[in-house]
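Below: one structure, written as structure tokens.
Taken from a larger complex, these chains appear in their original positions, while the remainder are omitted.
Per-chain numbering from 1; labels A and B assigned in written order.
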Amino acid sequence: MLVNCVAYQEGKKLADIDRKDIHLHLKQPGTFVWVALRDADAAELEEMQEEFGLHELAVEDARHGHQRPKIEEYGDSLFVVLHVVEQSGEELNVGEVDVFVGRNYVLSVRNRTERGFSEVRARCEREPELLQHGSGYVLYALMDAVVDRYFPLLDALEVQLESIEERIFAGTSPRANIEALYDLKQKLMTLKHAAGPLLEATGKLYGGRVPQICSGMGDYFRDVYDHLVRINHSIDSIREMVTTAISVNLSMITLGESEVTKRLAAYAALVAVPTMVAGVYGMNFEHMPELKWMWGYPFSVGLMVVIDAWLFWRFRKARWL
Amino acid sequence: MLVNCVAYQEGKKLADIDRKDIHLHLKQPGTFVWVALRDADAAELEEMQEEFGLHELAVEDARHGHQRPKIEEYGDSLFVVLHVVEQSGEELNVGEVDVFVGRNYVLSVRNRTERGFSEVRARCEREPELLQHGSGYVLYALMDAVVDRYFPLLDALEVQLESIEERIFAGTSPRANIEALYDLKQKLMTLKHAAGPLLEATGKLYGGRVPQICSGMGDYFRDVYDHLVRINHSIDSIREMVTTAISVNLSMITLGESEVTKRLAAYAALVAVPTMVAGVYGMNFEHMPELKWMWGYPFSVGLMVVIDAWLFWRFRKARWL
């Protein structure tokens, strides 16, 4: 589905144009065309392939979808795949943005994502002195937007980890904690899949030899790279803490079991000892002086109470109860 | 066993030829011969070695089989070993395809595999403009086919992991879960053995210095490389999740044990306390007023019931029952 199709000249918006007229604008010097598609079908992609002369393999990747994030050069054009990760209820939803960038065009195709990139277009149009850099700047703006959307997700995961930690040490709901930690781990893997390969790819857009389209914008792509490094570091350290938390949780469960065992044993003792005493006085010997004794019964019950009180005090002191 | 022996010229099939005539076609310019063998024996390999002038060490590897995936240059020809992994019932079956590629020939030998590569030949013949690239394109097509067959296997393993996860958190059949996780891990190792070394080797077929045979086809081999990167990433993350799942499963088992202990202890208490009461009233003291009391028996039983009811209510509240 076509979202936008606009021609830009010298950093300024020229006009919304018809997709049929794209090739006319491509020929004009200092002009580039920025087309945005959404959940494009095979026919639309084929049409664009012809308009822009896209490489067969890149288009096929876009058609199949479910690519890993990457930046590939085909001649002097770039094919960029970005993962868009969105919170959707309790789950993380992974969409994909495929960007084809040539000297005088940008084609972005977003699939399975909720939120669009109209704000990116608006930002670009607000800064004509930067947009003069051409299609490379649009690529930067798109990547910057996608990457910046990872931060709040990460923050949410950190908050989640903190609340699990609290519950672990409070000793509450260990079963839920295990599930939550596992779920957290899975979400981290999802984010890692989005940010990890992109980090590697972005490193090739500044310093050393860079694609022609990105030249002169090294500082900007380094900035994106720097954000990705931060994100990857955070993911790795949350992952490490999750692993630690899982083993700490196991320790707490084992410890809890051990404490329960002690408590149970203490209570069992409080019951078993009177039972033993009662058993003794339930023996049928003819010659048991206590049985005939006037205060035998109170004495025996008193004995039970005294022993239990002493045991209780001992268990308390040993913190078993 | 010979499967096919065909000569191609300018990207088009010339004819099925006899293996005796191979050397005739090898001499003609713009022609290459594509021979497919299946579970070849030593004699067939020796015959081919003479026809194509294959290197002794490569042929020996093909004869022994059970090589790890690799791509080796012998002069200006290539020797490629690929693992073909096939689902066979519950198990993964690992076959091997050995491909000898020279400027004007392709010899593929598949061993211990169910499914052949006739579809690859069909695809190549449908695209004469690509097949014009010669033997390098055939190599690409074979590798692409082998690698593409890894994806459904990976998907199956992911589905398997998900069903194990569900069972873990449902707390059912922990024994089966452990076995299933171990089995999953083994299958991942099998896939890793197939895809890991191939990734490394494929990286040398594009960019920088590439073997003569593959020159001009960089974009295609990069595509295979990209698929392999995806597969390896997926394998690694499933592996990590399996490891996490094993330790999570242990936590669940320990937790389950702890819960069972509590439940048992609660029931034990419900039995032990009445036993103690009964023990007390089973003592043989002469002076126990309750014993003579008309309502002694109902009272004692009532006492037992009341204590048990109170305990039951306490245990329920503490979620031990």
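General remarks:
Here is the rule we use: a contact is a pair of C-beta atoms (placed from the backbone, for glycine too) under 8 Å apart; a residue touches a chain by one contact, two chains touch by 3 or more.
This is a predicted model, so every value here is computed, not measured.
Here 2 copies of the chain are placed, and the complete complex recorded in this file has 5 of them.
We adopt the following convention: only the chains that are shown with their structure count from here on.
Our note on geometry: chain A versus chain B, Cα centroid distance of 25 Å, whole angstroms. Listing the residues of chain B that touch chain A in their complex gives 165, 169, 219-220, 222-223, 226, 229-230, 233, 237, 240-241, 244-245, 247-248, 250-252, 254-255, 257-258, 261-262, 265, 268-269, 272-273, 275-276, 279-280, 282-288.
Only residues 55, 57, 61, 67-68, 70, 72, 74, 174-175, 178-179, 181-182, 185-186, 189, 192-193, 196-197, 243, 246-247, 249-250, 253-254, 256-257, 260-261, 264, 267-268, 271-272, 274-275, 278-279, 281-284, 288, 290-297, 300-301, 304 of chain A touch chain B when the two sit together in their complex.
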